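Here the complex is missing one protein chain, while the rest keep their positions.
Letters A and B mark the chains as written, and numbering starts fresh at 1 in each.
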Amino acid sequence: MALTAFAGSPAATGSSGVRRGGRIALLLLIPGIAYLLLFFLAPLISLVMTSLQSPSETVFGQYDFTFNWANYLQVVGQYSEQILRSFLYAVLATVFALLFSYPLAYFIGVTMRRWPLVQSLLLILVVAPLFISFLLRTLAWKQILSDEGFVVTTLKALSLLGPQDHITGTGIAVVFGLTYNFIPFMCLPLYTTLERLDLRVVEASRDLYATPFTTFRTVILPLSMPGIVSGTLLTFIPAAGDYVNASSQFLGGTSSTMIGNVIQSNFLVQLNYPAAAALSILLMATILVLVGFYVRRSGTEDLL
Amino acid sequence: MARGLFAESGADLKLVGVRKQFPGYTAVEELDLTVPAGTFFALLGPSGCGKTTTLRLVAGLEEPTAGRILIGGTDVTDTKPYRRPVNTVFQSYALFPHMTVLENVAFGLRRRGIGDPVEKAHAALRLVELDHLADRKPAQLSGGQQQRVALARAVVNRPALLLLDEPLGALDLKLRRQMQLELKNIQSEVGLTFVHVTHDQEEAMTMADTVAVMNRGRIEQIGAPEEIYELPRTAFVANFLGQSNLFGGTVAESGSGAFGVDVAGRRILVPIDRAQRTTGAVTVGVRPEKLLLVTEEPAPMAGVNVLGPGRVTDVSFSGVSTQYLIDVPHVGTVIVFAQNLVFGPVVEPGAEVWVTWRVEHGFGLADAPAASALEQAHEALVSGVEG
Partner (left out) sequence: MSGQNQAGLVLGQEIGAEEQAPARRPGRVGIGVGKWLLPVYCTLALIFLLIPIVYTIVFSFNDSVRTNISWRGFTLDNWLGVCNEPGVCEAFGNSILIGVSATVIATVLGTMIAIALVRYRFKFRAATNLLLFLPMATPEVVMGAGLAAQFLTAGVPKGIGTIIVAHAMFCLSFVVVTVKARVASLDPALEDAGRDLYGSPSQVFWRITFPLLVPGILAAALLSFSLSFDDFIITYFNSGAVNTFPTFIYTAATRGIPAEANVIASAVFLLAIAVVLIGQLSANARRKRAAIR
């Protein structure tokens, strides 16, 4: 029983605690799995079906399933700008969040290791933004960065911003908002990995004549890859599909619309379900392909 | 059957044709074994040899693929672990971290509905001299203390059979020696049958009445410690329990009490009653401490075997004795342990020496000679080091 995990290695002795218990395992699994099949997988399939519908010829506002692949071509043609922009913004936000978070996570996870209490308090500060409403903290930035806010007035006074320039409503503000909102998701996995980093390997590297920079590049950075990978995924995936930051009530404007906004408006405002569904499927498929490629490249498949 | 009853004394354990197969490999092959009631029995072997699996089969934590398990004459093969009169001291101790020491020890008594669980638990803690820590949590105890709580938690149930799964593995050497003595004392005090699994040959030999040496899911040899040490039957045993010099050769003559094997141009005599095979290709051996080093070619003498000349390649001092490695052409490396009767080594590396031993110290193995025997011996050495 226990040994399947170690099959082939006779060194394993039977106590990894895995049991063969078909019936109990099924009883434990069925409710949750059924729930996911019903409310996650079935909706996805129904989304695929919806994406292939075309407007009914008889009843206005109704859609019939017609294997209408053209929907995909149509949304790609119509919204290519928003699609590309979404991924560009998401990539930028992920990179900025990583650059912002890595030193922070390193400081908390490594430098502060001697003081576990300080570590946990600092960590609370890092995740604190998650405890205040996502929408309110984004709105707070909107106010702070608004034309009347002191950031813009200061920048204008310094002539870094022209008299007609804004921050809110631009792509910069959207990327800024995305970066800010997902920093905790980047920081946490980075911290978890760095906190477990065995410092003796750093010592060994220094002992073997590596400069601090070489040590960082060849030892610390590769060892923190698992944290980097999960952090970037936790940032990139929600950022690519986000529509709050880019929405015009928040940080975005008409020139910074993302795919999420398009899906939302097609689904909830224009009631063009096939277009919204096709865009959703497209978004998810692209993300899965990118994630799969990324994870394979970074050699951390076992994270999934 | 075990409910509400304290075992009056230890019961005997009988394994009949027990086999345990895991997907991919067989952990235990055709095991037949009898452990007499009230004895201290050790299952000795390298990691992965199937000894822990055997223990878990007896405890009921695994089900055998084939065979029967009998405790005190009753077949318990299909009995659930919580209905067997068996308790285990786990390798990691497995103390329940959310319960106090006292609650840990009383756990089994409470599950069986035995009266006065608290009083009995205190008594068991007194036996291991930890009653003053009864209200602590396991995390607040040292390794040695945790080990003793685990022992008390098992012994308090008065099982007919107490299983010990390398319980001393995590302790440092000194504490380990001390606990070995304590365990032995407790065993004779409570009179239970102890089955002890270990990879430490010294531990097995000092503690157990009977030792079974396991390798690759089989028992290679079983007997009293001194018996196995003096007369190993296989190359694996010869090198897992202590070290041995093994030589391969073909039987050249067969006398009344001994037979002769030609090794590197010399005739080595081995007593017939100390050999498993007496014809054809054989492997014979002798323990390193039975060898004598001489610096001049000894005159042929009845009852003494001679090998050599060889060259000393290494001398290492280990306190009570000194170990010499001697390279004998066509034989390989011969190990000699010499007691340190004089100050400093008797010979220096590079010296030309002969080794001699008395015929009655030799033994003949059951293994096929040469390659396979040496391979096995190597395996035993390696696993001994790893374990």
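Please note the rule applied: a residue touches a chain if its C-beta (ideal position, glycine included) is under 8 Å from a C-beta of that chain, and two chains touch if they have at least 3 such contacts.
Predicted model, so just to flag it, every value in this text is computed and none were measured.
Colleague: Can you list the shown chains that the omitted chain is in contact with?
Modeller: A, B
Colleague: If the hidden chain were put back, which of B:61, B:228 or B:251 would touch it?
Modeller: B:61
Colleague: Going by the contact rule already stated, which one of B:38, B:67 or B:81 would touch the omitted chain in the full complex?
Modeller: B:81
Colleague: So that we can see where the missing chain sits, which residues of chain A does it touch?
Modeller: Given the touch definition above, chain A has residues 1, 4, 15-22, 24-26, 28-29, 31-33, 35-37, 39-44, 46-47, 50, 100, 103-104, 106-108, 110-111, 113-114, 116-117, 120-122, 124-126, 128-141, 143-144, 146, 148, 180, 183, 199, 202-203, 206-207, 209, 211-212, 215-216, 220, 233, 237-238, 240-244, 249-250, 259-260, 263-264, 267-268, 273, 276-277, 280-281, 283-284, 287-288, 291, 304 touching the missing chain.
Colleague: For chain B, enumerate the residues touching the unshown chain of the complex.
Modeller: Chain B touches the chain not shown through residues 2-3, 56, 59-61, 80-83, 86-88, 90-92, 94-98, 107-108, 111-112, 137, 139-142, 153-154, 157.
Operating definition for what follows: only the chains that are shown with their structure count from here on.
Colleague: Just curious, how far off is chain B from chain A if you go by their C-alpha centres, in Å?
Modeller: Each chain's C-alpha centroid was found; their separation is 56 Å.
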